[in-house]
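Missing here is one protein chain; the remaining ones are kept as they sit in the complex.
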Amino acid sequence: MEINGVTIDNTYAEAFPTWIARVIITAVTEEYALKAATEATGFATSAIGCPCEAGIEGVLEPDETPDKRPGVSILVCASKKKLKEQVVERLAECVLTSATTAVFNGLPNAEEKIAVKLHFFGDGYEYQKEVGGRKCWVIPIMEGEYIGEEEFGIVKGVAGGNFFVMGENQMAALMGAQAASDAIQAVCGVITSFPGGIVASGSKVGSNKYKFMVASTNEKYCPTIREKVPDSKVPAGIKAVYEIVIDGLDEKAVAEAMAKGIRAAVTVPGVKFISAGNFGGTLGPYKIELSKIL
Amino acid sequence: MEINGVTIDNTYAEAFPTWIARVIITAVTEEYALKAATEATGFATSAIGCPCEAGIEGVLEPDETPDKRPGVSILVCASKKKLKEQVVERLAECVLTSATTAVFNGLPNAEEKIAVKLHFFGDGYEYQKEVGGRKCWVIPIMEGEYIGEEEFGIVKGVAGGNFFVMGENQMAALMGAQAASDAIQAVCGVITSFPGGIVASGSKVGSNKYKFMVASTNEKYCPTIREKVPDSKVPAGIKAVYEIVIDGLDEKAVAEAMAKGIRAAVTVPGVKFISAGNFGGTLGPYKIELSKIL
Amino acid sequence: MEINGVTIDNTYAEAFPTWIARVIITAVTEEYALKAATEATGFATSAIGCPCEAGIEGVLEPDETPDKRPGVSILVCASKKKLKEQVVERLAECVLTSATTAVFNGLPNAEEKIAVKLHFFGDGYEYQKEVGGRKCWVIPIMEGEYIGEEEFGIVKGVAGGNFFVMGENQMAALMGAQAASDAIQAVCGVITSFPGGIVASGSKVGSNKYKFMVASTNEKYCPTIREKVPDSKVPAGIKAVYEIVIDGLDEKAVAEAMAKGIRAAVTVPGVKFISAGNFGGTLGPYKIELSKIL
Partner (left out) sequence: MEINGVTIDNTYAEAFPTWIARVIITAVTEEYALKAATEATGFATSAIGCPCEAGIEGVLEPDETPDKRPGVSILVCASKKKLKEQVVERLAECVLTSATTAVFNGLPNAEEKIAVKLHFFGDGYEYQKEVGGRKCWVIPIMEGEYIGEEEFGIVKGVAGGNFFVMGENQMAALMGAQAASDAIQAVCGVITSFPGGIVASGSKVGSNKYKFMVASTNEKYCPTIREKVPDSKVPAGIKAVYEIVIDGLDEKAVAEAMAKGIRAAVTVPGVKFISAGNFGGTLGPYKIELSKIL
């Protein structure tokens, strides 16, 4: 299959389940909501070495938030046990401390819930209040009052949706990946947790040489050692490969993000080949075939 | 003491020692260096609930970096034991994965060093190379090659330098804090680890009511409960208080940041009072008096 | 009328007709589309002293643009004669010169059209090509090829929609205006042409003292001279007034932007009063009453 002269590999992305919470952060202006969301979703690229995966889902208009202020929606992804701890810590350290922020449950209809009890921080001065139909706690703080819901819906979502952008040189592949990342920002229900939405160093599980490593470079996709790796999957003429990794609320959202991202990447001159990563079905139950979604 | 009509409290900021590493992150353009640095310093506001404190120290010109590319300098602050683990994890998960990045030791003259061995990720394909006089490892990755030093100097620095910006209303205090944060960005050797450099919810150690809490709201500085707290320290007419918290390589840099920040804050209309936080000398050995640094 | 405790003045904004062109600028990534759009809409705040009024209407997903790349939509507003000249000059100097850009007509269904013939720049090497169903010219340039439509629809729109955000001090009013500007960014069909969408120095037609001035400070709304101006319209307790000025494709879009902006402004603490500017109906045919749109 070809789009815009770029070959689309006949393969699929393999993805796996994850638990996800969605937090709506509002603030006096969009800038302050973004500052809080950026800090709260930092150090959260990959569950391999970070305590969770997290990212900004999108910016919300005042009309779309419970307190009618500008907002940002974030997704936090982890195992069920770690998810609660991470939402608590990230809201406590990165959002409660941010200027003018309030937080609301972004999945009010989810069947499962986690409790995120920040109100003890009020040391007895806290009280309850309804804001936009939501039951919130108000905590007196130095800037005035912090307002937050303390029950957050969680759903079983999909992690590890992905595709590879390959280019005739590094800058072409990078701009292709950037165009893909830009396009995915508009998709509802997904995040790309890596820096700028782009992965420069995809990994395989474990290591052939160093047994203490839980993950190591995916040598089959490394262009500079193409001649040294017998079963290299780097096509002829490819000098750089970037991976876009997507977590989302459901398979449909992840597939939509993959499709939009790929269609954007192939508009960039020098992008030559699109593929996706899988482990032959051993990792996860979701198989998202490139040919079906495009 | 008064500057620009704003009262400067006759008090001092109490600060304490911390171990600090400085990492130079370079990339093909400033934008990609900033993306990596932002992710690597996220979820790192306060050692109370985050695994470390971290922030962006400044942007570096190509002339100032070992590989002559645009760069960003970050500081990571923690106990000596945690520092090594955090630098390893944050570089492995947030910088090695970022597009086009390389990392270099930002404290080459420090006596103490930590080892940050990422090269095992190369699974045997890695090799050594000198870049800009630095001994680096080159790791084949999907985008090409990642280059990084693996020995980082660490120094005993100063954490918790701080001052309070108080305003006649919340927006005046917030813009005063923002002007302070802007001014501090130009100071070498310091970071402000909270979101946007501003703390909305300063805390005290422990809690009066909830014994399981390690920290709780600093009720003496909370304007909305001024009448309920017998020994409130909120001056009459103050409606909001923001704290600027500064970590730095030494006391001099922290004091310079405090001075520049305060002088910027008092230019903002509606800022009325500047103070600083201390615990009567029980917390740390550094006492930075406002009257001496201004 | 009151919203959120803020008084809404019983008045209307007076607006007047203007001709408007909408240009879709696409580029390899959103960043480069924004750079071109920012330059092309600069020096275009007010028709009083700038050659036109212009601004960014919004960011477009790849799906929404003719060449399926990230895009930005801008509006350019002027008299019919000046409009053609300004669209030609701004596209020629600020977009054709920008990296990777293409331009498309954003009002394909408009009855009236203007010709924007940039293809002569190709010096004979230019040629025609269809892109996304649009008849374009391709011009060989140093970066490769520039692609652009040369016929742009224009419509009779509405200029000068406005409201005033008044605060108990300057920072409260400024953040109220900023929240309004943020909210208006999400409205389709409008721009706010002033820097950051906010006007600090609203004007009246002519001058009482200096007959050579075509416009001068609107002294009735200047808080610092409230006591000197006999018929000052600054309410008691107001220390700062910002104006939000909106141009749009039709009255409905302008009214929607005013409503969203006002509803956002009143969420900001310290904002006390909302009003709007009119000239008793002498200036323009549109009267947008605050009480009706809210």
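The chains carry the letters A, B and C, assigned in the order they are written, with residues numbered from 1 in each.
The working rule: contacts are C-beta pairs under 8 Å (C-beta built on N, C-alpha and C of every residue); 3 or more make two chains touch, one makes a residue touch a chain.
Since this is a predicted model, take the numbers as computed values, not measurements.
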Option from C:13, C:75 or C:240 whose C-beta touches the chain left out: C:240
Residue of C:35, C:69 or C:263 in touch with the missing chain, whole complex considered: C:35
Of C:16, C:43 or C:279, the residue in touch with the unshown chain: C:43
Contacts of chain C with the absent chain, listed as residue ranges: 28, 32, 35-36, 38-46, 48-51, 89-90, 92-101, 120-125, 139-146, 164, 170-171, 173-174, 177, 194-196, 198-203, 207-210, 212-213, 215-219, 221-225, 228, 239-243
For chain A, the residues touching the chain missing from this view: 31, 167-172, 174-175, 268-270
Chain B, residues in touch with the chain not shown (by the definition above): 28-31, 61-63, 67-70, 144, 175, 178-179, 182-183, 186, 260, 263-264, 267-269
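In this section, only the chains that are shown with their structure count from here on.
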Remotest chain, chain C as reference, centres from CA atoms: B
Separation of chain B from chain C, taking each centre as the mean of its C-alpha atoms, in whole Å: 39
Residue numbers of chain A (touch at least two other chains): 28, 144
